[in-house]
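Shown here: the complex without one of its protein chains, the others still in place.
We just call them A, B and C in the order they show up, numbering each chain from 1.
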Amino acid sequence: MQELITRAKELLADGTVSRVLGWKKGDMGWDPEPAYFEKEEDLKDFVYNPFCGANLSKYLIAAGKLPGTTLVFLKPCDTYSFNQLTKEHRVKREKTYIIGVGCHGTLKAEKVLSAGIKGIEDAAIEGDTLKVKTLYGEKEMPLMDALLERCQVCKGKTHVVFDELIGAEEGEEAGPGGLAGNRFAKVEELEAMPPKERFAFWQEQLSKCIRCNACRNVCPACSCLKCVFDGNQFDSSQKANADTFEEQMFHIIRAYHVAGRCTDCGECSRVCPEGIPLQLLNRKFIKDINTFYGEYQAGADTESRAPLTDFTFEDVEPGIVSERGGGR
Amino acid sequence: MCECSCGGKTKPDTLIPMIGVITDIRTETPDVKTFRVVGRDGKKLFEHMPGQCAFVSVPGVGEAMFSITSSPTNTEFQEFSIKRCGTLTDYLHNMTAGEEITVRGPYGNSFPVETALKGQNLLFIAGGIGLAPLRSVINYVLDKRDSYGAVDILYGSRSMDDLVQLKEIREVWAKTPGVDVYLTIDREQEGWDGHVGFVPSYLKELEFATDKTVLVCGPPIMIKFVLAALTEMGFDKTQVYTTLELRMKCGVGKCGRCNIGSKYVCKDGPVFRCDEIDELPPEY
Amino acid sequence: MQVENTEFRPKIVAFCCNWCSYAGADLAGSSRLAYPADVKIIRVPCSCRVNPMFILRAFQRGADGVILCGCHPGDCHYTTGNYYTRRRMTLLFSMLDYLGVEHGRTRVEWVSAAEGVKFSTTMNEFVAKIHELGENVRLEDLRCKN
Partner (left out) sequence: MYRIDKSRLAELFAAISGNQDLFLPLRKADQTNYGLWSEEECFDLDTLKTVKSAKDCFFPQSEVLYRCKNEDGKLSIDPQKLCDRPFVVFGMRACDVKAIEVLDRVFLSDPVDTFYAARREHGTIVSLACHEPEETCFCKNFGIDAAEPGADVETWIIEDGLYWKPLTEKGEALTVSLAGLLENADAASTPDAAEKAEKAVAKEQSSIREIIEKLPLSHLDLSRFKPENTMELFDSPLWEELYKPCLACGTCTFVCPTCQCYDIRDFDGGKNGVQRYRCWDSCMYSDFTMMAHGNLRTSQMQRFRQRFMHKLVYYPANNDGLYSCVGCGRCVSKCPASLNIVKVIKKMGGEA
């Protein structure tokens, strides 16, 4: 962390960047907030630890409108979002100075707290163990039980875009401590259920939705100036939550609108106050795209055509959904 | 649908509207129409005071707050002058007499016609559609002519065609004793032999005496410059009343939309004395 | 009369592209080929005009099945429109299926202006399928129900 601060100070001092976008220490030790730092002395509150889950890419849309260059710290999976935003002309590469930071996984504070660890001050990852510094001494817990879902099935530690790297271990395929799982496992499990059960599963999950729009507003792919739900068309407004249809409509359409653009950064499920596994909707699209149109990772580059703005003459017919049956 | 202040148990929630019938639609200007509304029984929907507002709605299209432009002294109907500027107003402009709408109200406070304004010389300053709430006061004052002093009306609009209620102004107001009407339009126009220029500058030219109470309504930018001009002319802020406009949904100070500082414009307003406005955070 | 009322009459929405499928439906009609009156046709300029929201919206408003008809791939009046439709609908149908909505309720069929027979058989088949599935209860808006 000290290395990051030192480098940020250097870049601020020599005028390469006008501001730094990073994380600031919160009140609790487990709630760092995304923050801008414009002066060297502000950086005393800078923090980077496994609780810094926020993907800062989305903030760059706003930062891009400010004068000068912004220094941003991106974790490996955040860089995919950045690339995707560059591709959609929502951020400017030349106005951003990216320092790729190493990541061993980010934590879900709720999980750590409910494991009975209180008075958290700081945390560090050592192999498969999470070491938490607390007011009551050092506590430990298995890393896997504390990670955000997205980190349990980590995409890898490669930064796809950066100006320099600090503390990163490039090229390592697996996630934290080599724990990478199959991110489509839960999707496959759902696909294998009878339709009635699948319906019941989603009904239960989506009926929790409070239409707070946190998933939409945090999503780097949801960068429309005016969202289709900011209005009364389609009888499904931004915040109505009037019956189950509205919730389903909102989530289906949101997942659809980011299909082929979603980098699976997992921010939507991280922020959902009701813990709805929204990643399962996005991953279903990713999985289908991979099976039908070939492997595609949004944000891996800035040139390729997105699957939904592309086609081949030999594409499968929509009837395939019925033919193969069983919800796959 | 009892709307009296009996406070009886039978009173429906204030959010439940009454059904109103449009009995007449007058085209005032290319984008303003005046709608005359009565209840189904042909009687006036409710009693109001000048400056108060009511929610007009077309179910399925929308609901919005409009100031009541007819005077309380009118015992037959209520009138709303509505400018075409959104979904609901668009729809209203395409309606015809005889169609039904819903109305709830009246909401908000009113100009202090029975207290602070009584016996005073009055100066009305209006711009464009801003005449709508003031018309209610003007007609009230003219109907109770003896209770008030001299009346001056300064009204301006973009063009001759945009002057609302021109017929009434010329044929009734201008002919009432003790009432002076000054009209102005923003730009020279064929067929217009009156004054040309913006309302605030005309106001300064007219050099009114400062023994008047002023009632201002118009677009925010006009209000801003009129207030500056009035201060320059020596008027005190306590002599000036104006109305604020914010987005409203409930009309009773609960939905939170029109909250500025500790005031709710729908309930504590829309009429404010200018020194009261100064105490509010500048978010209007 | 009483008996007729209790019988299930599905509501089917068919989006038909102006250039091929709508003409195909026309041909079916002028050739006196019957297809159920439960099918309500909505003409669209191209099958790719159909936003996934249209389909959800149809279900919301009480449709029991939605079928989308367009020109055969390669024959699109706008050259490539239906290729995009193909991808979009594949993904949307797969998602609906994933959410537990019966996959038989949605269908895409390519019908050319000359295929009056195909139009009629497709519609007959689809209506029969919806009859089999019954009323749509999984993706409905109660506010639109009586």
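One rule holds for everything that comes next: a contact is a pair of C-beta atoms (placed from the backbone, for glycine too) under 8 Å apart; a residue touches a chain by one contact, two chains touch by 3 or more.
Computed from a prediction, not measured in an experiment: that's the story for all the values here.
Here one chain is not drawn; of A:Pro34, A:Gly102 or A:Gly319, the residue touching it is A:Pro34. Checked against the full complex, the candidates B:Gly86, B:Gly119, B:Gly194 or B:Gly234 give a single residue touching the omitted chain, namely B:Gly86.
Remark: the omitted chain is touched by one listed residue; of A:Lys44, A:Lys118, A:Lys196 or A:Arg305 this is A:Lys118. Of the listed residues A:Glu88, A:Asp122, A:Asp163 or A:Asp230, the one in contact with the hidden chain in the full complex is A:Asp230. Of the candidate positions B:Thr23, B:Asn74, B:Thr176 or B:Asn259, contact with the unshown chain belongs to B:Asn259. Remark: the residues of chain A touching the chain excluded from display are 26-28, 31-36, 54, 58-59, 109-110, 113, 118-119, 204-205, 208, 210-214, 216-218, 230, 232, 235, 237-242, 270-271, 273-276. Chain C residues in contact with the hidden partner, per the touch definition given at the top, are 61, 143-146. Mapped onto chain B, the footprint of the missing chain covers residues 12-17, 19, 59-63, 85-86, 89, 98-102, 219, 245-247, 249-250, 252, 254-257, 259, 261-262, 281, 283-284.
As a convention for this text, only the chains that are shown with their structure count from here on.
Averaged C-alpha coordinates give centres for chain A and chain C that are 37 Å from one another.
Inter-chain centre distance (chain B to chain C, centres taken as mean C-alpha positions): 53 Å.
Taken in their complex, chain C has these residues touching chain A: 52-53, 56-57, 60, 73-74, 80, 83-84, 86-104, 106-108, 138-143. On the chain A side of its complex with chain C, the touching residues are 190-191, 195-203, 228, 234-235, 242-246, 248-249, 252-253, 255-256, 259, 281, 284-285, 288-289, 292-293, 307-311, 313, 315-322, 325, 327.
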